[in-house]
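All protein chains of the complex are present and in place, except for one that has been dropped.
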Amino acid sequence: MQQYDTIIIGAGHNGLVCATYLAQEGQRVLVLEASDTPGGLAATREFFPGFKASVAHTVSHFSAKVARDLKLAVHGFDSATAPMPTVGLNSAGEHIVLSGTGAEAEINGVSAEDATSYRGYRQLLQRFAELLEPFWLKTMPRVGDTRLSSLLTFAQLGLKLRLLGKQDMGEFMRVATLPARDLMDENFDSELLKAMLSWDGLIGSKMAPRSPNATVLALLYRMSGELGGAHAIPVGGIESLIGALNSAAASTGVEVKTGARVGRILIEGSEDGLRATGVELANGEQIVAGRVVSSADPQRTFLQLLGVEYLEIEFSNRIRRLRCEGYVAKLHLALDGVPNFEGLAKPDGRMIIAADMDAIEFAYDDAKYGNYSQQLVMEILVPSLHQESLAPAGKHVLSAHIMYVPHKLKGGWTEEARAILVQLAIDTVAIYAPAIRAQILHSELLTPLDLEQIHNVTGGHWHHTEFSADQLLMMRPTYEAAQYSTPIPGLYLCGAGSHPGGGLMGGPGHNAARQILG
Amino acid sequence: MNTVNRADNEAIDPYAEERLKRTYFYPRAAALNIRDAWFVWNGYKFADCYYDAEYEYFCVRNSCATYDICPMQKYIVSGADAETMLNRMVTRDISKLNLNRVTYLCWCTDAGRMVDDGTIFKLGADKFMLTCGSPSLAWLRKSAFGFENLSIVDMSDKIAALAFQGPTTCEVLKQMGLDGIDTLKPFNIMHFPFGDSGAGSDDKPLMVSRTGFTGDLGYELWIKPELALQLWDALYATGENYGIQPFGEVATNMARLEAGFIMPGMEFNEALKTIHFQHDHSPFELGLSWLLDFKKPHFNGRLALLKERDAGPEYTLVKLDIEGNKPAEESHLYSDKGCNHEIGYVTSAMWSPVVKANIALAMVKTKALKGDIWAEIYYGKELRHNSKQVKCTLKQQPFWAPARRRATPPPAY
Partner (left out) sequence: MGLDTTQRGRYWDNDTAMKTYDAIIIGAGHNGLTNAAYLAKAGLDVLVVEKNDYIGGASVSREMQEGWIYSSCSYVCSMMRQTIHRDLNLTRHGLVLVPYLGTVSYGDRGETLISYTSEEVNYNALRRHSPHDADAMFRLHTDLARYAQLIRKTLLRTPPDPTSFRPRDIKELLWLAKEFWALGEKELYEYIRFFTMSAADFLEDYFETDLIKAAMASAGIIGTALGVQSPGSAYILLHHVMGDVDGNIGAWGLARGGMGAISNSIAGALKELGGEVRTNAGVEQILVKNRKAVGVVLENGDELTAGIVVSNLDAKRTFTQCMDKNDLPEGIYEKAKNFKIRGSSGKVNIALSAMPKFTGVPDNRYVDRGGHNFVGSLETMERAYDCWKHGRWSDDPFIEAVIPSAWDPTVAPPGKHWMSNFVQYCPSKLADGPWTPEKRDQFGQTVIDKIERYSPGFKDLIVHMEIRTPHEIEAEIGLTEGNIFQGELTIDQLLFNRPFPGYAQYRMPIKNMYMCGSSTHPGGGVSSACGANAAREILMDLKRGNTVPEDDCYDE
């Protein structure tokens, strides 16, 4: 007798979103999480006694629809937080600050010309982002699928494009595949501004400003939602989002079991073919269910939890060739006080360290050959200024994304290699905040390899698999599994490796649930 | 890489790398190839015919003949995962295959289109040999991805193999001292002592399988390269009194067509080498549905093939007996004598010398199989080109299927 309708593998935000939607429709749902806490890459961990941080350190485009449907506000998630400014750090203290959203968007620290261009640029991109917005929360149909709902999706996309008008539609089709560098060069003069703006199209990917084809889509994806691409730390922190998701799940009867690592997905084979019937935990316990939904990354799901013997050969090779290597390392510093950044009254923004697009490009070049650059490019913030509970009173946390740090470092991630990178990162921050060295109580470096090991994400990739044009939309993760169902009846995907992709957004979980519920 | 094997004092052949490879039987085969009629197969120099193709063909049907299958691709797949890996790749269930048995099978893409056909030899509990006509290593590696306890070794250049076909073959092998060869059943394998393999080495270096591509009594002999010429010499010494003769590609093609066997590049395009959508073929189209074991919960292409089974294939490969004596090579097929409604095309055709019939294999639209089939045949008569329309009759059985091909022990020739 089945105890559960659905087992969900992984209690990251997408797993929880999917579980809650299913439970809302009356399904009995069990979520299994290998770690001791839910949240995945957004889980808040104590990295030094009294100091906490999460790998995902801001929220920017969490779906308002999901928050509404799941009543997250009731469960303690306040999405109305004001976005934080994005600050382009300049070693002479002449920073560029982008703040506000929508019509209130402001820019400081650039020429009048660039300021004007910035407004035009934002408007254009906002229009494009709005065009795409509805499609992030829809299943992308298979090409040639003639069901009405699928045809409507295509028709809607066609119509939306047409509604842009001749000029903008043409421009959209050109701009969509532009490298960040060309887009920025076409619009701005300030090198720092160009670097800052390209950052959001590149972070998390193995792409650089000169890489064509996917950057603009990544930018537009991240511009969906009310913040228009700006970032915020909710009142209560990232913890409050995961807490709310967890509580919403519980309130609909979802059972979340932590410390329960799934060893494999159970497959039953007969003359009628194959079917996923449940999972076996690492401790050997078997749990059966009507279906299994995996929020783990596609490679882990298919190649480790399932096994190729149940898959088609070309499909399993398509899964194999998904590009899943992460290039972002995470640095957490426990600080004795508020770091002082020269030229900034208060470091309460999201600060980008990348003097120009070449700096990003050259850092990427080193990573291509398995090294990290001597000139790191980083995104840093002090989350404890927004959420006091992350550090003891008067103390603070600095949270930084470091690009581009390879998952497979030439020579391996030895203690020595890690120490050198930590020092390099601290030195890089110290260019802008010289006094910080004396404030550091403790540092923690999470390389992509660490992220893989701690959070069970292949390659330590934020997005489970690269957000590139050949792995997007109806090709994410591959065309056979892009509609959340897989070639194995009873097995579904709901993680960042599915459309629309990664980031604290909730799209894959939402879409998978819709698809399962039919 | 790119080193040329040569003795230091030997003159350097600047074209060495461009010349076709020679098989392990080449010294003997070349001596008998007095027509110098060469063809190429998988990079090997390979006989088209040796003396007279029709004579060689009749040796296959009348006495015995050898066909050099060294260029055939041979892969040893072994390890604890070997059976699982192969069973997922191929359409038949090889978990039912007994030790020292061979089975003919095919393998398909995810979409159920045929990648290739070939045979699998079960040589040990977790050791198999897969043979096929064209290179398949890339597909094997793709199929092997994800299996850990598995090794795939391309033995194509490391095993000498000779097909030995025809009514007197069993007798010749018996005379050669292969004790018990007459008990070898079709698709079975036996191992025999052979040659002066020294102490401590493999005491039964000669592997014989009762397999072949001629539709007649016959065997295939497998041996390590060092013993290749010795094997040839022994076979020819004994076979001398039994009409032994090497045969080439032309005679093989005649014999296999009579037996109704398919040939890549003729009856089907290998799916991975097909440019145009659905110009490749499914096992249903090729009349190979008997190779599909749908009782297996999973094999590659199963889901797509199930769909095709329900819908029925668009084309079906059929055997045709054609009026008259003009071979229907490359003919188009019609449902009417006026040739208004095209329903298919001939893939291989010939005048069959042994059954005295004008035979062909053809791809015909499945829906048209119930009606008349007409072929428009083009033929030449002293440089004048003519065409004629002739009636075709569907044949269910192979054109040539002597009882001896299956009988154990084989009847006296």
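All chains are identified by letter, namely A and B, in their written order; residue positions are counted from 1 within each chain.
The definition used in the following text is that a residue touches a chain if its C-beta (ideal position, glycine included) is under 8 Å from a C-beta of that chain, and two chains touch if they have at least 3 such contacts.
Bear in mind the structure is a predicted one, so any value in this text is a computation, not a measurement.
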If the hidden chain were put back, which of A:468, A:498 or A:511 would touch it?
A:468
Per the touch definition above, residue among A:70, A:110, A:125 or A:207 touching the missing chain
A:207
Of A:80, A:143, A:282 or A:431, the residue that touches the missing chain is A:143
Given A:173, A:420 or A:438, the correct residue touching the omitted chain is A:173
Hey, which chain B residues sit against the chain that's not shown?
1-2, 4, 12, 14-18, 20-21, 40, 42-43, 110-111, 135-139, 141, 154, 156, 272-278
Touch list for chain A against the chain that is not drawn:
142-144, 162, 166-167, 169-171, 173-179, 182, 185-186, 207, 210-214, 317, 321, 323, 358, 361-362, 365, 368-369, 468-470, 474-475, 479
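Criterion: only the chains that are shown with their structure count from here on.
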Need the CA-centroid distance for the pair chain A / chain B, whole Å please.
54
Complex interface listing, chain B residues touching chain A:
84-85, 88-89, 109-110, 139, 142-143, 145-147, 294-295, 297-298, 300-303, 306
Residues on chain A engaged by chain B in the complex (per definition of touch)
269-274, 303, 307-317, 320, 480, 487
